[in-house]
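Each remark here refers to the structure printed beneath this line.
Yeah, one chain of the complex is gone here, protein chain that is, but the others are all in their spots.
So, chain A:
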Amino acid sequence: MSSGEWSGDGGKWLDAHYDPVAGLYTFSSCVDLADLSGDGESRLVVGDLGSGCSGMKLKVYRGTALMSESTLLDLPAGLVAFFMDLHEPRIPAVAVASGPCIYVYKNLRPYFKFTLPGLEVNTLEQDVWQQVREGQIDPLTLKEMLESIRKKADVPLSVRSLRFLSLDADDMDDFVQLHKLQPIRRQTVITCIGTLKKSTADEDGVSCLVIGTESSDVFILDPEAFIILSKMSLPAAPTAMDVTGQFDVEFRITVACRNGNIYILRRESDKPKYCIELSSHPVGLVRLGKNVVVGCTDESLQGFTQKGKKLWRTVLAAPITTMAAMDLPTRGFQAVLVGLANCEVQLFRDKNLLSTIKTPDVVTSICFGRYGREDGTLIMTTKGGGLMVKILKRTAAFDDRDSAPGPPPAQSIRLNVPKKTKLYVDQTLRERENGLVMHRAFQMDLSRLRLAAAKAYVKALESSLTPMSSSLTEPLKMNAVVQGLGPSFKLTLNVQNTAACRPVMNLAISFLYDESLYRMRSPYLRIPLLVPGLIYPVETFVECTSDKGISDIIKVFVLHEGRSSPLLTAHINMPVSEGLMLS
């Protein structure tokens, strides 16, 4: 019981138990949680695959300890706990699917064995074996005949004949002697198993078993009599399935098949209702509410609606090893747990990664639910046979933030677009009908506007109305105002630095005028530092010395110190002096 060894999950999980040498070799389909003794404490039921050819066991854990184990005859393909009757106390039975049989355990004792009905046997094959039994043909002829049947026949050969064909010539005789008296049977095997509530949606309602077989069929079994209630066929052998609904009302079986497709079966038909064609093979299938989340071999996780419409796809960092649903009804929380080959378990809600759990080994099975008395328990087994139990903290909160880069959530919010008004519709119609005319009118007006602008510009240039400096280093703008009636005038020059951020320094203003007509108080002015944007008024006084009622032009130059060419020039048309000379 070590804590804080593997962080990186944001402190959302408590490490309740880790046994790296528990010797549990299993997959998510063979793990379930159930209150097997009716005392309110859930147990962990595991179908242990052992080494793959021996040591298959049904193991039950209570808390941190192994409570019981019993040997299984064959490799388990799936394990489910389900209520098979209404007897009190309400104790679920455990169904273990292995080979062509389902072994049902009650109170952890073998209770019932259901075997799938045999498949149709090839009549030719049957005849051949009949002849062998009567001693009419020897093993070599048998081999030839079986070979020819195998190539032609629509109904495949039985396992016995196939086995016979694979034998060496020496072993054939013994094999024939051993098996010739038994009738030929052709059996299919179970590939996946699920449960379906019979008539009520209650948590402890009686459930039917739903099984998928190698012969591409799906059977629904009655929980009490173990008879086949319904048989549906698929285009390919199923590998994983999810069942929801009630048998008597409406149900939906989502099946991932070996041909890389997902089929959705419904109550009313024995053929798939919808089909999802994936671009790569599915490795895991989890249903969250009304959506189906599929993990694929191309390291992607995809979401679909229950009608097969693709909702999203997200790419993972490593291949998927296993998947499980995380459902916490008390908190209204649903998400998918995905075990990855890079020793991580990631938690996804839709396409958003909520949290990552680092594990010391690759996780091969995940189971989330009520274990013991704790509702949010995460149970994982690892490739090396370890068992890990984590408990979700009471205070843990998964934020809904979209951590993956992509469009912001605001983009998916539907805008409240107002309805189209009659005016809008009329306008649109008019535009559609008179498009050409409107375009021409617009072009005409645009040309006129340009012409007017050019004319105004030329006029401004000619009369130096608002002179501007063309220099890039000292962009300046100036305008001049003449005030007064005469003979004294006040001349105000507003100088502005139009640069974005650079001040202009070392500027001066000088004037050129007819000295016989005008006298200026200061014909040379220094301009202070020009802060960009501000308008600096520079004032001077001009006196008209003539009383003949004539006027002239005063030229203004803005100069940079040390440079001979002016930055800016302006011509000021002086008004006629109306006042009389005082002197």
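Here, a residue touches a chain if its C-beta (ideal position, glycine included) is under 8 Å from a C-beta of that chain, and two chains touch if they have at least 3 such contacts; residues count from 1.
In this text, contacts and distances are computed from a predicted model.
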Chain left out of the displayed complex - its UniProt protein name, from "E2 ubiquitin-conjugating enzyme", "RNA-binding RNA processing protein", "Glutamyl-tRNA(Gln) amidotransferase subunit A, mitochondrial" or "ADP-ribosylation factor-like protein 6": "ADP-ribosylation factor-like protein 6"
Touch criterion as defined above, residue of A:35, A:74, A:270 or A:375 at the omitted chain: A:375
Contact residue for the chain not shown (choose from A:269, A:330 or A:416): A:330
Residue of A:16, A:347 or A:509 touching the missing chain in the full complex: A:16
Candidate in contact with the missing chain, chosen from A:21, A:65, A:169 or A:225: A:65
Option from A:231, A:358 or A:394 whose C-beta touches the chain left out: A:394
Chain A residues touching the omitted chain (full complex): 1, 3, 14-17, 40, 63-65, 330, 371-375, 389, 391, 393-395
